[in-house]
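Note that this complex is displayed minus one protein chain, with the remaining chains in position.
The first chain written gets the first letter, and so on, giving A, B and C; residue counts start at 1 in each chain.
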Amino acid sequence: MAYRRDMYWLAAFFTVLMLAPLAMPNNYYLTVLIMCCLHAMNAVGLCLLVGHAGQISLGHAGFYGLAAYTSAFLSTTIGLPVGLSMLAGIGAGTVTSVLVGLPSLKLHGHYLAMATLGFGVILSILFTETIDITGGPSGFVGIPGLSVFGYELTNDASIYRVVALGLCLIVWLAFNVLHSRIGRALRALHTSEKAAQAMGVDVARYKLFVFVLSAFFSSVAGVLYAHYLTFIAPASFGFMFSVEIIVMVVLGGMISVPGSIIGAFFLTVLPEFLRAFENSEIILFGAILVLCMIFLPDGLAGGWNRLWQRLRAASAQASLRKQI
Amino acid sequence: MKHTVLECRKLSVRFGGVQALHEVDFQADQGHITAIIGPNGAGKTTLLNVISGMVSPVSGEILFDTHTITHCPVHQRNSLGMVRTFQNLEIFSNMTVLENVMTGCHGHMPLAAWHSLLRTPKAIALEHRIKEQALEALEFVGLTGLNTVSAKELAFGQQRSLELARALAARPRLLLLDEPAAGLNIAETQALAEMIVRIRDTYQVSIILVEHDMELVMGISDAIMVLCFGQVISRGTPGQIQKDPQVIAAYLGSDEDE
Amino acid sequence: MKHTGLIGIILGFVLTASVCMAAPIKIGAIFSVTGPASFLGEPEKNTVLLLQEQINANGGIHGQPVEVIVYDDESDVNKCVMAAKKLLDQDQVSVVIGPSISGNTLAIARFFSSAKVPLISCAAAEKIVSPVLPWIFNTPQLDRHVVIKILQDAQAKGYSRLAVLTVSDGYGQAGRAVLKERIPADGFVLVADEVYGPKDTDMTAQLTSIKAQNPDAIICWGTNPGPAVVARNRMQLGLTTPLYMSHGVASDKFIELAGEAAEGLVLPAGRLVAVDQVPADHPQKPVLDSYVQGYTGKFNTAISSFGGYAHDAFMLVAEAIRLGNSAQPADIRDNLEKITAFPGTTGVYSYTPDNHNGLDESAFIMVTISQGAWSVTN
Partner (left out) sequence: MDLSTLLQYLVTGLTLGSTYGLTALGFTIIFNTTGVINFAQGEFVMLGGMMSVFFLHSLGVSEPVAILLAVTATTITGALVERLAIRPVRHCPAINLVIITIGISILIRGIAMILWGKDTYALPSFSGNAPVFFLGAAIMPQALWVLGISLVLLGGLKFFFSATIQGKAMLACSFNAKAASLVGIGVQRMVLFSFMISAFVGAVGGVILAPITLTSFDVGIMLGLKGFAACILGGLGNPFGAAAGGIILGVLEALGAGFISSAYKDALAFVILLILLFIKPSGLFGRDDAKRV
């Protein structure tokens, strides 16, 4: 069954993530991996929203940032315990997404993109201008480090394990949703809203559900980000980051959760590899993006599947030939 | 004993300046196949849309059993037991055949979202029941064995059957069929006629049928209503309708090729 | 340039020879070579590469060659963190120069404290060096010095009602905070506090509402191209209120962009903008001359004071290594604090355990733009 296959994948992914630090020569790679996981959390949410439900959002960087800033403010300025602040941060991002989603999701296509983009821009202006609360454009300094049940995680390896576990939990939730009546309802309203309605799907409610769920994922990523880096600045939560998440999802193949994770990892690691090219990096980055979309229209996951099938067909043929 | 499932009272619909329906009274009886016919542009599909909730009437009232559902949203009508199919196929092309039919169970098998999110035992049990029902519906329409095929890869006739299976999985008490024979050949239409009758007999479903194919309509309907320019011009049994001079005039007077 | 190849070969020999002699001193650098802050990062990167070449050609520091590893953070905080980790954990450098912008410096400062590697930032925010963190230094003049310099000038000219127009990025925010603190404290009246976005292309609306408040002078705080637009808009509106700029525009590029609108603007700047007007007996004169010659000779572009921040950071590091004859991170840190009266391009540095900036407002001169050139007014 499809669910079981996805669970096998998740188990394998989890094992690889947990073993990865052993293969890492130093902390730099862990930092890159942590960023990959945080981006992947955002991408998985958007995969449900864009790939499955067919809705678009150019505002998720706003929720990511709002959660980060809320948790930073509560833990640093107010002095609440980190765990509590993180919960409040996740709550703030999620609740705001309800308020944004309610009016926006009545719009369609490009208009929905514009509305969410607008909210994202407004949030990012708030991060920049409410200097007394957010520290303004130069950033929020001195956020306490990540702690779990009052136990502060000081080294990168333990932070990495928490973040990786968080990603796996999010992926698990995403798979659960996709292999349930909710997942089918989302895919249904993607192809035909009226047929979905006729099948008893409350379209407005499910759109809001998936919008809020994806914002919840982004919020979780946001609070982890704030307390991992202990510093946040508005530039990280701008419109370009929202676009970047969408690119990760599309590059991963839109409907595939593993695909969007691969997309997120790919786009996060790529610039690190391209560092050597200095100024040409941006050109290579653009070119790789364009070429990927031209030659892998169904994304990295789709391209992988095709390669896999071709290999399987080839090996089947080979074994057939052997038998003859 | 006759029992009315659905009753429409003085329904009027206007699109801009066009009066699509004018004070239409309509009723469908329990366990009957009730057909709505009429020349092109008579307002048949509009009536079906009003009944299923996709178009709001300007005035009038719709009763489903004892509930007034005039302003009830589409998805709630589904939960009450009313399911429809579409003239231009609206299958979920991004899903497999089985998933399409499983989606049909959405309305009558509700579950709080957190069960699905955490995949609780309750959610797993429900998934099993949904799958059973879906498989049963697929078997009923003769699509067994195509479960994992992507819905968009089916032949046109099979897609029609898939829509029917999806509607059946919803366990409707009232099934609205919008031109189910459109695009089918003669053999397929015959099979469809048999299936519609079989659906009614097996599940005791009431069926409202909008259809152009007169042979199909006359062959299986228990009652027929004729619309012309948004108004009811006749109603009765197939025999009565075939003899009604007004109906003949309406059809002959209009361009009837489609 | 017939000799380039020859020089290259000689240089190659020198380099290989010195590698044979001793292991190189690894110096890391993180600059915003691309992205919105590239106007800072690009000259900074060019400068450290130039200095690496010069120092190695002269036999390195105490016979040890210098190896500079430069990473571009693309003006992005995440990339900056990754670059910092890479320098600390993978490349294991002895000291890091940069980053170019304050936000990124604040973001990575923590890693340097725990790794016990000194960081000499090229960003100016006061938060970087106050309170003093043992491992964090910076080289640019503090915003406070700039503001004091401007307000002294305003006082001398008898202005009392001031308006400020700042850019809404890290640079503008830092300046705005000091301006809003010092203006009332020094007995001026702040009549308007306007802001513009870093990508804005028209500031007439802000200037119009400033005009309505009728100030004696306007202080604009931003980096190119914003202030150039402000200057142009001021002229278009026929506004004659004197306009002060910050040191953020102290490059010839500003005069080029603002054109005739730059005429008569006053700003505090490092001596680098007007090297030829620095008196020959000034302690900075030799440093300035050699930097300008080296830079313009190699890169064929105008010099910028931002590159000077990286120059000073590099030279301070070299000096600290020479002082202690050790390239151990801890020794570099300790010896940095012992440097006194060290002339750089920006000013004359004296680091102490309580002062990790090492400059005062004497690092600035007031300049006026007249006929498309800088002229020193005091």
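The rule is short, and it goes like this: contacts are C-beta pairs under 8 Å (C-beta built on N, C-alpha and C of every residue); 3 or more make two chains touch, one makes a residue touch a chain.
The structure presented is a predicted model; accordingly, all values stated were derived computationally and were not measured.
Considering the full assembly, A:Ile283 is the residue among A:Ile78, A:Ala157 or A:Ile283 that touches the omitted chain.
Note on the undisplayed chain: of the listed residues C:Leu237, C:Val292 or C:Ala330, the one touching it is C:Leu237. Of the listed residues C:His62, C:Lys199 or C:Arg322, the one in contact with the hidden chain in the full complex is C:Lys199. If you put the missing chain back, the residues of chain C touching it would be 34, 36, 38-39, 42, 168, 194-197, 199, 201-202, 204-206, 208-209, 211-212, 224-225, 228-229, 232, 235-238, 253, 256-257, 259-261. Remark: the residues of chain A touching the chain excluded from display are 50, 56, 103, 106-108, 110-111, 113-115, 117-119, 121-122, 125-126, 129, 194, 239-240, 243, 246-247, 250-251, 254, 279-283, 285-287, 289-290, 293-294, 297.
We adopt the following convention: only the chains that are shown with their structure count from here on.
Taken as a graph of touching chains, this assembly is arranged as a line, each chain contacting the next along an open chain of partners.
A separation of 37 Å divides the Cα centre of chain A from that of chain C. Each chain gets one centre point, the mean of its Cα atoms, and the points for chain B and chain C are 74 Å apart.
Touching of two or more other chains is recorded for no residue of chain A. Residues 33-34, 71-72, 74-79, 81-82, 85-86, 88-90, 102-103, 106-107, 110, 125, 127, 168-170, 172-174, 177, 195 of chain C are the ones touching chain A in the complex.
Here chain A touches chain B in the complex through residues 173, 176-177, 179-182, 184-185, 187-188, 190-192, 194-203, 209, 255, going by the rule given at the top. Interface of chain B with chain A (complex): residues 52-54, 73-75, 78-79, 83-84, 86, 90-95, 99, 102-109, 111, 113, 116-119, 123, 126-127, 130, 166, 170.
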